[in-house]
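Every protein chain except one is present and positioned as in the full complex.
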Amino acid sequence: MEAVWKVPEGGGLTAAAEALLPQSGVEHPVTAVLLNFRAYDTWLELGVILLGLLAIYAVGGIKRYPKQNEAGEDPLLRQVMLFFTPVLFLFGAFLLYFGKSGPGGAFQAGVLWGAIGILLHLGGKLVFSVIPRSLGQLLLTIGLGFFLSLGFLLLARGAAFFEYPPAYAGVLILIIETLAAISIATTLTAMFANLNQENKEETNESKPTN
Amino acid sequence: METTSFLPVLILISSLIPGVLILLLREEQVALRTSLNLFGAFAKVAMVAWAFFGYMRGETYDFIFSLAPDLTFALRLDALGLFFAALSSVLWLITTVYAIGYLDKGPHQNRFFAFFSLCVTASTGIALSGNVITFFIFYEFLTLSTYPLVVHKGTDDAVAAGRTYLWYTIGGGTVLFLGVVGLYVVAGPIYFGQTEIIAGLISEFPTQLSILFFLILTGLGVKAAIFPLHGWLPTSMVAPAPVSALLHAVAVVKAGAFGIVRLVYDVYGVGIAEEMNYLAVLAVFAAFTIIYGSVRALYQDDFKKRLAFSTVSQVSYIALGVAIPGALSSTGAIVHLVHQGIMKITMFFAAGNVAETYGYKKISQLNGMGRRMPLTMGAFTIAVFGMIGVPPAAGFISKWYLGLGAVEAGSYWVILVLLVSSALNAAYFLPIVYRAWFCEPEQEEVPRLRPGRLETQALMLIPVVVTGLLSLAAGVFAAVAGSPLSIAREIAEKLYLL
Amino acid sequence: MTDLPTSPYPALLVGLPVMMAILSLFFRPRGKAFLGLIGCLLTAVLAIFAFVEVTQLGTVIHRLGGWEPPLGILLRMDALAAVFIGMTALVGALISLYAWRYFDAQDTSTDGFPLFWPLWLFLWAGLNGLFLSNDLFNLFVTLEVIGISAVALAVLSGKAGALVSGLRYLLAAITGSMSYLFGVALIYGSTGTLDLEMLGQVLEAGPATTFALLVMTLGLMIKMAGFPFHFWLPPAHSNSLAPVSALLSALVVKGAFYILLRLWMEVFGVSLTYAAGQLIGVAGAIAVIWGSWQAFMQTSLKLIVAHSSVAQLGYLLMVFPLLILPSGVSAASADWLSPAWTASVYQVLSHAFAKASFFLSAGIIVMAVGHDRIESLRDLVGHMRMTALAIGLAGVSLIGLPPSGGFMGKWMLLKGIFLSGQWWWAPVVLVGSLLTAGYIFMLLRLAFAPTGEKEPFQPVPKRLEVFALLLAVSSFLIVLPADYLIQFLEGSEVFGSGIETVLKGGAYGNN
Amino acid sequence: MEIYQIYSMTSAVLFVIGMGGVFMSKHFIKKIIATIIMGGGVFLAFVSFAQRDALSFADPVPHALVITGIVVAVASAAFALALARRIFQLTGEESFTNDK
Partner (left out) sequence: MIWLLTIVLPLLAAVLTPFIPAGRRGSGWVFVAATLPALWLGLVEVSGVTAEWFLLGSDFSLDTPRRIILLLTAILWATAGLFADAYLKDDVRRGEFAFYFGLTMAGNFGLLISAEVTSFYTFFALMTFASYGLVIHSRTPAARRAARIYLVMAIIGELFLITALYLAVQSSGSMLLADIPPALAEAANGRFIFWLGLIGFGVKVGVIPLYFWLPLAHPAAPAPASAVLSGAMIKAGLVGWMHLAPVGLVEWPTISLLMVSLGFAATFGAAIYGLTQVDPKTNLAYSSISQMGIMTVFLGMGLYGGIPAALLLPAIGLYAFNHGTAKALLFMGTALPAKVGGAWRLLMWAGLGLGVLAIAGGPLTGGLWTKYLVKTFLGESSLPGAQTFLLLLTLSAVTTTLLLSRFLHLLSRIKAPSGTMAPAFLLPWVLLLLAGGWWTMSPTLLPADLLAHMAGEKGILDYYLYLHTNWAAFWPIATGVLIMALTLKVAALNWWPTKEPLLPAGDFIHIILLVGDGLAKFVRKGVAWLTSTAKSLDGPEKLFYRISDSQRTIQKSAAAESVLRRWDFVGIGFFIFFLTLFFLLR
């Protein structure tokens, strides 16, 4: 059995990554790989998340979120919401920024902010009934859309797809990260809202609307 | 091998384009459809004639188009090819006239005439194909284009007959496919006439080449209705008369026979075929089919079924002729290709006329038909005497050469087969003539399905008379320069001088 | 590697569909459909331009982010990829046109499944990404993009049957991807690079490589519905909407096959053995016989066509044994490699066109009759001539009767089989095509059979029939440029290559 | 037996358990959880190859790949759960019957 499992020594890409780190615009090698060397993968990954949402819409149908004037919510839940929302937001923002030089980045921040959305949703404050429909869609697609249009822009300037000009690499990565975090958060909230909406209208067999 | 002229393609297109156009027409555009059809038919006959004279002057007509690196689509006009092309184009013209008369108020005529033209494109393609792969492509195309014709009537038994038809032809086609690919792999691309290729390889791959020969033979045997593979022919008699006339007398059945002629003469060469005694096997099968077909025909009361079984036995004459080595027997085989076509098409026309005018499908109902339809039954009688091999009708000529060839090759049992089959032919055809001319009909006045001055519609009468006279003329004027016999003799001689 | 010409097309090919998908999300259903159609046509045109560029420049690459592999990801578009992308473009465009009219004709309550368009555009982007990508992990991501969007499309109709088969399809897809990913991990662990070209040179035989090969092959076999793992395909493809099942059958399964072909030919040459090829061949053969027989037995139209897909994919798998040379035979001397490769390309192309046309025609019939039991086919020839002709032509191409594309595929396959001496595959190919003829002509038999009812078929928009017929005819037209296509394919080094299995132990590198 | 070999062995075990779970368990949710376990196993394999010895830096590429992998796995798991839920609502089925 030993023979089967003897994984040969083969060195990874550590050295290569170390060498090119300065041109990547960020200090933390993982973020560099994630957002510069293999930006294409990450872009596709954002696409997958959006695709996941579309898939859930395909299953459950795109829902309308009626205005909620749910007064007198359970006081304990209100308190939890009031306390956690800012904390999560700040912690997310920190992770987002810290990603440049340490572990962190768009996905971690996005998840935390998504948690805020879901918390609000649970607390009766239906996020999507508050914000207008088109803004909701914009938020959903801003991460992927910006990344893609950046790529086209670079292509137009003759560079390769996602080949950031070395000078602005750091700034661009930061912008991409923030927008990605926002759209990830919105997508996760939308997923939860769509599925949650389901419980309310248990009865009517609604086909995917609009 | 490079393209020297586009004539072969023109000949093919002359029936392909009308076919496709008619598919797109609406059912009511009768005039347009008929004119398209007839124009195509005349154009094809004219071009074939022109090619024929061109060939006489020694011109060569090749058309080469390479499909894939070593898969070339080649059309070539040689004597044998022209011979069969002339047969199918002339008989197509006549059958189109007949079909127009036969179907004039029937449903789905567009579909019928479209596939009718496609089917003739396929059979002319088979005639003009220059190498084995093109032959195979048109051979399969023929199956596809004939299926809608067999099920044209749309009744349940027509569809069942179609199913049987497909079961055989597709099965045969697959076996042929295996054979053709195998041949291709062992001997590379073979153009008809290049028999030296296989001559070189026979010592190296004797078993493979033999297996391939018999695979291809089985594939061809299905369409040539040789014994174990003939089941589809009688069942597809349910098709309308022009279909069974052109297809089961000329196009489909002859494609198989023509294929066998090509296979033995132009691919393997007679020398090898005889040396590896392929011919002996073919002879045995052909002989058995001749007898079997005749015996089965003896016991059919349905008119077209009897004709079908007679076709089964008659086509095997060609196979038998090919199976006997010698210039005389191959002349007999090649000329029988045309003679059988003409005679059989007359018979089917006659059967069609009787069925359409009086609705009689059984032989027992044919009493006194001679008086009611003298011209049709007259032509039928000429064809009957041809089939039995009584001079001066055409059939005698081919049987004469087959007999002489058999004697020359010293296989006397073949003569015995010829005699027994002639006797059987007489046994199942003469009663029909006897009923038609020498018996009184049961009831005097019989209502006619298609009233009219003539014995039946003009469009159906003329073709019968024409083909009847043709089968007589092919016999009486056999020795004349352009006659089928002289061409066949020339082909056969060229074969053996090689 | 680096000397090949670069061009922006590969990036655009993936970017443009995603862009159009995103834009279409912002619009009302009518807008979504219109923008979706525009997106599809644009992508198709782009693909044709890319194809033309490859014909001129030969293999084209695009270093994403400007980084050299192994760190960066490389998009490579050689002749083989170009053909696949071209196929996706043509078939995709025609299906989109069909879908546009198909959803219009649907009843307004579901106002035309608006989500079809964004999902289909994502699927298209995934397919293009897959054909172009030269990086193992990136292939995983594209596989997932395709997997999720395909399942989402499959469940669009919302019926319970569709959902269950969709879930079965999704679970199979995830399992396949995960086992593929596990292989990628192993490869990365042992070589440290993910780029296919470099792997080809760097990888040497050993337990890890063999294990990786095993797991990745099985993963892709699941995604591709190879024989033991074809269970999810028939229900999924037959329960979904007509254009969707056409997409799934014609294009999606081809993606997984493409990766399997590339991996075996470019990466795992070192540890492959002749026997392994034979096993895949056996799996393919069983698929051919089993699929055709099942199709012959079904009584519902869409299930027949779905099972026929399982069979036709079997033919694709049967090419592998020809490409792996017995020990001692050098690739140069093996003259059956080029026909084998042509066979696989033509089988893919003709199947894509024919199967798409078949499913679209099935869609038309279901729309006209309401259900898809084959009894509904009666007297189809009398009423809907073009659909009958489409089914006829598509059927002929599936059977492989000349002069169709399928014939070219079967001819080359048989030639390869005979040249390589592995004659035992020949009867399987022939029995397969006989059985295919069985169920195709069963349908045609019914199409010609008479029916009692007066008006069996409700009127159906003429354009649908035209698109279905166009697809069927093009499965014949692809034969014409065969000569040029094969010369063009000779350009890519993987086309026509074979794996020489020198006498060496696969799994243990004990040579 | 370095530390990373233990990790890679556990990842293989997790993978096998996950695969077994997908095939053998009946209930939808069990199958979906099994896929997630399988995913976990695979990502652990990636990570276990990242750092072989205590000295050098960990190889960033597997980490990045794992992050991307996890997100993809999440998306597909979410979709699968939504599907399972919808099926349960429509038909009340919780496992695959072998119908069409």
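Labels A, B, C and D are assigned to the chains in the order they are written; within every chain, residues are numbered from 1.
Heads up, the rule we're going with is that a residue touches a chain if its C-beta (ideal position, glycine included) is under 8 Å from a C-beta of that chain, and two chains touch if they have at least 3 such contacts.
Not measured: the values here are computed from a predicted model.
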item: Displayed partners of the chain not shown (whole complex); value: B, C, D
item: Touching the absent chain when the full complex is considered, from B:F6, B:W50, B:F65 or B:F438; value: B:F438
item: Candidates B:P148, B:G403, B:G468 or B:P484 - the one touching the absent chain; value: B:G403
item: Candidate in contact with the missing chain, chosen from C:T55, C:Q106 or C:T299; value: C:T299
item: Hidden-chain contact residue, picked from the options C:L4, C:A160, C:L279 or C:V473; value: C:L279
item: Of B:L201, B:L430 or B:L459, the residue in touch with the unshown chain; value: B:L430
item: Identified contact with the non-displayed chain, of B:F135, B:F177, B:F213 or B:F385; value: B:F385
item: Hidden partner chain, residues of chain B it touches; value: 163-164, 167-168, 228, 230-231, 234-235, 292, 295-296, 298-299, 385, 389-392, 396-397, 400, 403-404, 406-408, 415, 419, 422-423, 426, 430, 438, 475-480, 485
item: Touching residues (missing chain, whole complex) on chain C; value: 210, 213-214, 217-218, 221-222, 228-231, 234-235, 271-273, 275-276, 278-279, 283, 293-294, 296-297, 299, 438, 505-508
item: Residues of chain D in contact with the chain not shown; value: 19-20, 22-24, 31, 96, 98
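The criterion applied here is as follows: only the chains that are shown with their structure count from here on.
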item: Identity of the chain that, by mean CA position, is farthest from chain B; value: A
item: Centroid spacing, where centroids are CA-atom means, of chain B and chain D in whole angstrom; value: 68
item: Euclidean distance of C-alpha centroids - chain B vs chain C, Å; value: 43
item: Residues within chain D bordering two or more other chains; value: 8, 49, 59, 61-62, 65, 68, 72, 75-76, 79, 83, 86
item: Multi-chain contact sites of chain C, meaning residues that touch two or more partners; value: 71, 137, 141, 144, 148, 151-152, 155, 163, 186, 188-189, 192
item: List of chain D residues in touch with chain C within their complex; value: 8, 11, 15, 18-19, 22, 28, 31-32, 35, 38-39, 41-42, 45-46, 48-49, 59, 61-62, 65, 68-69, 72-73, 75-77, 79-80, 83-84, 86-87, 90-91, 93, 96, 99-100
item: Chain D-facing residues of chain C, complex; value: 71, 137, 140-141, 144, 147-148, 151-152, 155, 160-161, 163-168, 170-171, 173-175, 177-179, 181-182, 185-186, 188-189, 192, 235, 238-239, 303
item: Chain C contact footprint on chain A (complex, rising order); value: 3-8, 10-13, 16-17, 20, 33, 36-41, 44-45, 47-48, 50-52, 54-55, 57-59, 61-62, 134, 137-138, 140-141, 144-145, 148-149, 151-152, 155, 159-164, 207-208, 210
